[in-house]
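Apart from one protein chain that is not included, each protein chain of the complex appears where it belongs.
Here the chain labels run A, B and C in written order, and each chain numbers its own residues starting at 1.
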């Protein structure tokens, strides 16, 4: 990396604290990442020098705020290599982005008997909007199966996607299994059948280079807070031709061209979709996060995480009574690792790890259909990010072993 | 006030700057307010010590973040005197709040021939959602007239609201005319006809005490950024019985009770409506803004603005060739003052003021139907807030006069 | 090591109840029943109650959950069996107060074994695990749809 790992850690003040008398090891990055000083300072700088409403004012602050806000949009555009900023809509997060596709594009295009194809590993945010759309429209929701080690079954994908399919919606990276799904191949398949491809990028954007033109997906949704940015801001990328045909989802200030008493017309892209005062500071914070990630380089971020997985996955697999979900080959596994200690509920395991200062998640990870598919009620999940170290990985392994011992003997 | 005006101004670093070589006078508060250090520091504190995703994790940071987030909800509840936090939904802002009512309650309740009653002075965000709902449902959108000095005509209100009316939606404070609308009386009228009352609180919450139980409105929408809080966060208050009957608008993580492959069920209020990772830092920032406002006291905020209006309105009215919209009696006028220099487009006026360091807005203020009603293409608008001074008011008056002179003589 | 504080939560009696839960399974005759979930973690409990002559004659639970939720359910069944619904309601109230730790001098004797769950107050993320069975009981006894009074018995956020 350009910066040393130590330098990077120093950029994240939150990491330098004790939790339950132990040094914090934060391994809940798939839920949300921590923020570097640069991002928090971008917020403070905005509020202390430039804050004003955007696209409305003639005065100097308004012009500065508008320029800052639109500069953030351009940063997002460059980060995902979209053709134009008209294709970059700011939303509240992945969930809102996906709901917008379903509520606007889906509402318009889906009819009775049409098919929407997703997978068993989808996050509820890329599942329930399609499920409810299908219920509203009497359309068919279809699930692509997985292979034994947790990859998307592309043979099944080729069968599920048919000429009746209108929408294929798949996570680029699973938030549980740590697998990467072949969006480009899925997009090709979808397009061959006249369907559009929706990529849920919540877990991919933070961790790997993503190029929408290369993937040829029609939509891409992601969240700022999972990639060093603030909460409350997310992105919906959509191909311009498709966005142009879509009706807006919310109505109000900023998105109108002309309002008459009984009818109105809309602005051009991207503003057509951005009703009301946008999350200006959120967009600026996301821009600062993108600057931070770009300075390190997404390929380097990915390589660092891969190194950690190479290091920790074999150690986890070596723990007796520990089940690891998803592929066991580190080369096939991203920095998200779900596991269970046999005989112990993951909540108890997570509480044990928390007592050791190690923050992991336990639960269904907003993926209840996947839990059912895996036949487990819940799992624990550790997820690594650019500021995590091998020492963090060791702490995780040690804490799992100690917790296991505690519950075996009923005491430490 | 509890704090002196000087102390208050010191809490807002942005005010201490030069714009076009002049000391900044920020009078665009109706568009968005500036933020005190306490709010920005609450964001930084959250990100530097407690940041984690909420309602998901077993670990310590997640528990702290959840507690912070839900504490903010309780602050909002207390601020508007809602019965319970189940009635307080976090949204992206007023615009999203109003759209949610239209998309969920409106979609369910409105049928062909039903009436939705609004007024000519509504902001586009409290107009276009109802207009589009009416178009979708073949319902009738009706406008309550105004009196000559810009007040809502309550006689006409009593005529427009009939037994066919299902929704009455009115701004509590106009963002152009500086009038306060009698929400309590309108709610009574609406309820007598079996309709519900939606109050757009975007301009009232920042400036006066608001008590939803006293008003007896069924919904209240407002934005954090207009009341010292961050951008990206807003509130939808709704009566619990009504919210309980409403379907959620967005689907995904956090808002579900149980997700099966082909159907799902929802959580209890308020989480049923909050799909996906919420704007955690935004809610916390809004909580800090409410703390700041409450420490001063909303009655004091209102009194301070009234004092400024008493001071500046007569001075503005005394300027030859200046037209002031809305009531000319200062006691009837809030801190939002719209005006035009005869013969000069408000954009030119605003640019002149900006050169003098005075930030005002010029345009239609997202109220094109009102502009048409007033028979002006646009107006300038100065809006005062708790950190503004009489010196600011003088600067405004002087700058208007100087700009007028410039355009009269084509030079300074 | 900080793991030692786990002892405060996972007392031996809790581990025992969890490993060998009492009244686990199903009843022949059921007067009140309910299924409840903790939406976030996926824990689920099915509770069956047989109330005859204003007495909880028998009770049984099944479902999935963590050590705390299983132990709590087992202890709850022990505590309420043989009592009137009104007495059981009273226990629910006491238990709810205990686990949020607001009242240090609370008399928790009527809760029997379940009183050792007071340690959960120090583990806020786990309060909902301990509460689930009691909340289910409350709902099973007081409302038809298993939802009506859910909010009343615990003061924290249900998720």
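We adopt the following convention: a residue touches a chain if its C-beta (ideal position, glycine included) is under 8 Å from a C-beta of that chain, and two chains touch if they have at least 3 such contacts.
Remember, predicted model here, so these are calculated numbers, not experimental data.
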| item | value |
| --- | --- |
| Omitted chain - touching chains that are shown | A, B |
| Per the touch definition above, residue among B:145, B:164, B:315 or B:345 touching the missing chain | B:345 |
| Sole residue of B:94, B:181, B:368 or B:388 that reaches the chain not shown, by the stated touch rule | B:368 |
| Residue numbers in chain A that touch the chain omitted from display | 55-60, 62-63, 66-67, 70, 86, 256-258, 267-268, 271 |
| Chain not shown, touching residues in chain B | 20-22, 344-348, 351-352, 354-357, 362-364, 368, 371, 377-378, 399, 402-403, 406-407, 410-412 |
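Going forward, only the chains that are shown with their structure count from here on.
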| item | value |
| --- | --- |
| CA centroid of chain A to CA centroid of chain C, Å | 36 |
| Cα-centroid distance, chain B relative to chain C, in whole angstrom | 44 |
| Centroid distance [mean C-alpha coordinates] between chain B and chain A, Å | 31 |
| Shared-contact residues (touching 2 or more other chains) in chain A | 20, 347, 351, 354, 362-363, 368 |
| Of all residues in chain C, the ones touching two or more other chains | 40, 125-126 |
